[in-house]
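Just one protein chain is left out here, and the rest sit where they should.
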Amino acid sequence: MVIVMDETASEEQIANVIDKVVRLGFDIYRITGMLQTLLGVVGERIVDLRDIEILEGVKRVIRISTPYKLPNRSFKAEGTVIRVGGVTIGGPEVVVMAGPSMLEDRDQIMRIAEVVSQRGARVLRAGVFASPESLYSQGGPGEKGLRLLREASDRFGLLALSEVYDSRQVATAAEYVDLMVVGGGGAQNPDLLRQAGALAIPVIIKRGTAATIEETLIAADRVMMAGNLNVVICESGIRTFEPYLRKTLDISAIPIIKKLSHLPVVAAPSEATGRRDKVPALAQAAVAAGVDGILIDVHHDPQNALADGGQALRPEQFDSLMKRLSSIARAVEREIPAPVSNATG
Amino acid sequence: MVIVMDETASEEQIANVIDKVVRLGFDIYRITGMLQTLLGVVGERIVDLRDIEILEGVKRVIRISTPYKLPNRSFKAEGTVIRVGGVTIGGPEVVVMAGPSMLEDRDQIMRIAEVVSQRGARVLRAGVFASPESLYSQGGPGEKGLRLLREASDRFGLLALSEVYDSRQVATAAEYVDLMVVGGGGAQNPDLLRQAGALAIPVIIKRGTAATIEETLIAADRVMMAGNLNVVICESGIRTFEPYLRKTLDISAIPIIKKLSHLPVVAAPSEATGRRDKVPALAQAAVAAGVDGILIDVHHDPQNALADGGQALRPEQFDSLMKRLSSIARAVEREIPAPVSNATG
Amino acid sequence: MVIVMDETASEEQIANVIDKVVRLGFDIYRITGMLQTLLGVVGERIVDLRDIEILEGVKRVIRISTPYKLPNRSFKAEGTVIRVGGVTIGGPEVVVMAGPSMLEDRDQIMRIAEVVSQRGARVLRAGVFASPESLYSQGGPGEKGLRLLREASDRFGLLALSEVYDSRQVATAAEYVDLMVVGGGGAQNPDLLRQAGALAIPVIIKRGTAATIEETLIAADRVMMAGNLNVVICESGIRTFEPYLRKTLDISAIPIIKKLSHLPVVAAPSEATGRRDKVPALAQAAVAAGVDGILIDVHHDPQNALADGGQALRPEQFDSLMKRLSSIARAVEREIPAPVSNATG
Partner (left out) sequence: MVIVMDETASEEQIANVIDKVVRLGFDIYRITGMLQTLLGVVGERIVDLRDIEILEGVKRVIRISTPYKLPNRSFKAEGTVIRVGGVTIGGPEVVVMAGPSMLEDRDQIMRIAEVVSQRGARVLRAGVFASPESLYSQGGPGEKGLRLLREASDRFGLLALSEVYDSRQVATAAEYVDLMVVGGGGAQNPDLLRQAGALAIPVIIKRGTAATIEETLIAADRVMMAGNLNVVICESGIRTFEPYLRKTLDISAIPIIKKLSHLPVVAAPSEATGRRDKVPALAQAAVAAGVDGILIDVHHDPQNALADGGQALRPEQFDSLMKRLSSIARAVEREIPAPVSNATG
């Protein structure tokens, strides 16, 4: 940390600050410039900068070290590769995770699982709890839905993925899924992050609508410090002044996170846009910008979907998008493998 | 709702839309303009506009009715007045709620309770759970803290207020406090809002960092529909591009919410600014703009506070702020009564 | 336009509103719902909605017609194709426009022109006026720079492109360039837009840092109404709360503008990111999302550039990016033709 003293700070104020900082266990270097004094502070402890900032004569305190440790690429140069049930996230493959925003019934999830598995998705994604993103969601099927998700995933050779928003949902979901998304305000909920850190399955941390990239990596750090190193970051849109879409998918977050962190990055264009007709362009952009995976809403009958029908691709739209994504992946030296003629279906 | 058809929509597409809407139970009025056709849709049901928006030939769907009912001032012209333990929120008084961001121990809460009660606060506010707003919060005292908060409140004749972030905290907190704040991402958590709606005590809904005013009133509506009509809205800052402070306190939200809704409105300048030196100006602005109450961080020794010391006023700063707030309140025909010489202290 | 009356509006207030609107020359349709009255207003005139909104008893006024006419795709279904000096913008080709942020001297622009022409750029882009985007810009070479830009463009068979920010610069620039960018706050400057509308060359309107897509199309409309139909829209980043980069390139604006308007769309990732290392990922994303062209900063010696060196690609970086962009273009059925072995160099 660097402490910038006021131009008008007295020698006594400077001595006080040095004293306080040394007592906190830091080494200190003083730089006396023409205009002002800087104090370079070196040490391991993490403190609230504002505790220093309120001392008399201090103008500004600047953090030098990143406020997260385990996700930091400086400490682990090679990208993290997560292997789960035969699927590799963070390798050459761009992993496609697709399915309905909300699981409705057995028939629905089976039909959609069939569709997405035939077009090359590797993960079946379905919501089962009421989502804070959707004003109209009337609750979801809960544990019953998780059981159906598990069944459909197994039948079509897919991994099962669902999303939790509240700490009461984690343990239940963990019994059924292969990957879990921590969504809604979850990346800000210290309790929830601690629970996710105790899981044995990979966790996808969704960047909050108002969260900076740095804050999202701090959330990832909390999960990792609690013991779970298999963390993936998901960009799913931030809130800006532009009103046309629900959120603005921040494509620049993809290369930024890839540089700052060794963790895999995925994107969720359906959730960000809220509109089916904008999903293909943004899915394409995300793959061109280097994502390791992509979450896409697919529904066999969106006009009659219980939730978020407007953002779900129809099977034939998903099909043509997969072809484009596959070409774009090749153009950036990645791959979306052709679907295996999966058995049981 | 009004459905705006594309300029190029065919007569068949228009007929299809009319058919779908009528089957949903709505009355429909058709307006055929030179450029395009409008369909005015009248009825009680709440539907996801996007279900209509994805129909062929539809350009845009515009909601006419507000998406919240019970907080709407159109249905209840006079402002809601909440009476709790001798304090009235929404009346002539601007209710001051003050205390530490995080309760530390018995000594701390007793000292601060004494300070704030002597300067005219009516509510003792103290955090006991780890806050998602503070990156460094290492957890809080939890239920033990609630017990101390209750004790300090009783001793100094104050109401007790604390904040919850996760549905696991609601029942515990409800045993000890007189008012509960639903904070962090809580106003987006459907579970948490439902629980708050089942409480017998008033609930303060904090606007999320990325939440519009309308979304905040929808959250209030959910609490009210679940049975708790004693809801207060809290403006505590939104995220903007301006980096100087933690958040930007949206003062304009105060008169807007007062117009749209009959619910009382309070403001939280300490949380919004994160800096003690900016709290007075913003507290003054909030009172001048018409708030019904104000939440202020006070600490007897902020330099050694466990959390958020940088945003807590010292006792003497709180004292002079209270005098100013009291004068401003009078200037806008409100009042902050002089402190009663409270007994037990 | 639809006028939504207050639930409590009196019959007299409704009659007043109808009277005012009819006097303005509109046809009116009344819809009397259970809760409130709607007035559907049909007509050609453009009025300030707020003139209606302030009438007694009016709750809200909703614009139905888009507030821009000539850029509207509803009135011209096929995309506009602009042909200028052998280059086609809006056709199958993704037109690459490259060069230095600021023209420095004859040697610099000749070297860079050679580099970009050999790698397939079609347009040489160089700033000559002080840019409001760069705090440190100390002015530019002005007209002298325009002359050098013209010379370099001619020598290497490129079109010449430069940017204006103030109405005093338009006439001068128009004497030298083939395309002109209206940048900075220019898209908000009514004077400047009128001047751009009188030009015989294509004009690229840059979306302002705080401008919505709709406002940008209104700016385009003003240029077109002033007589210049050859308008291109440029997405160059919007300001959001995320501080890592200078601006957030809004990739979703690309498919949105393509849907709302028939005008070609280009993107400027160098300006948006301000950092060379993020330019490739965002340029790739823009092409994958469907842009008609792309503006990229290239400098033969960025470490010694006078301005914006940090965001300029080095020749070899531009080279490898062009190869990737070309592959991505093919994947989305567009093309970036291989460079013609251009003579004069």
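By written order: A, B and C. Residues from 1 in each chain.
As a convention for this text, a residue touches a chain if its C-beta (ideal position, glycine included) is under 8 Å from a C-beta of that chain, and two chains touch if they have at least 3 such contacts.
Everything numeric in this text was worked out from a predicted model, so none of it was measured.
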| item | value |
| --- | --- |
| Contact partner of the left-out chain, one of C:Glu11, C:Asp48 or C:Glu78 | C:Asp48 |
| Touch criterion as defined above, residue of B:Gly79, B:Gly142 or B:Gly290 at the omitted chain | B:Gly290 |
| Touch list for chain C against the chain that is not drawn | 46-48, 50-51, 53-55, 67, 130, 132, 134-137, 139, 165-168, 184-186, 188-192, 208-210, 215, 218, 239, 274-276, 302-303, 307-311 |
| Chain not shown, touching residues in chain A | 2, 4, 6-8, 27, 29, 31, 33-36, 38, 40, 42, 44, 60, 62, 64-65, 74-75, 77, 239-241, 243 |
| Interface residues of chain B (partner: the chain not displayed) | 210, 212-214, 238, 240-245, 248-256, 259, 272-273, 277-278, 281-282, 284-290, 324, 327-328, 330-332 |
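Rule of thumb we're sticking to: only the chains that are shown with their structure count from here on.
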| item | value |
| --- | --- |
| Separation of mean Cα positions, chain B and chain A [Å, integer] | 27 |
| CA centroid of chain A to CA centroid of chain C, Å | 31 |
| Multi-chain contact sites of chain C, meaning residues that touch two or more partners | 240-241, 243 |
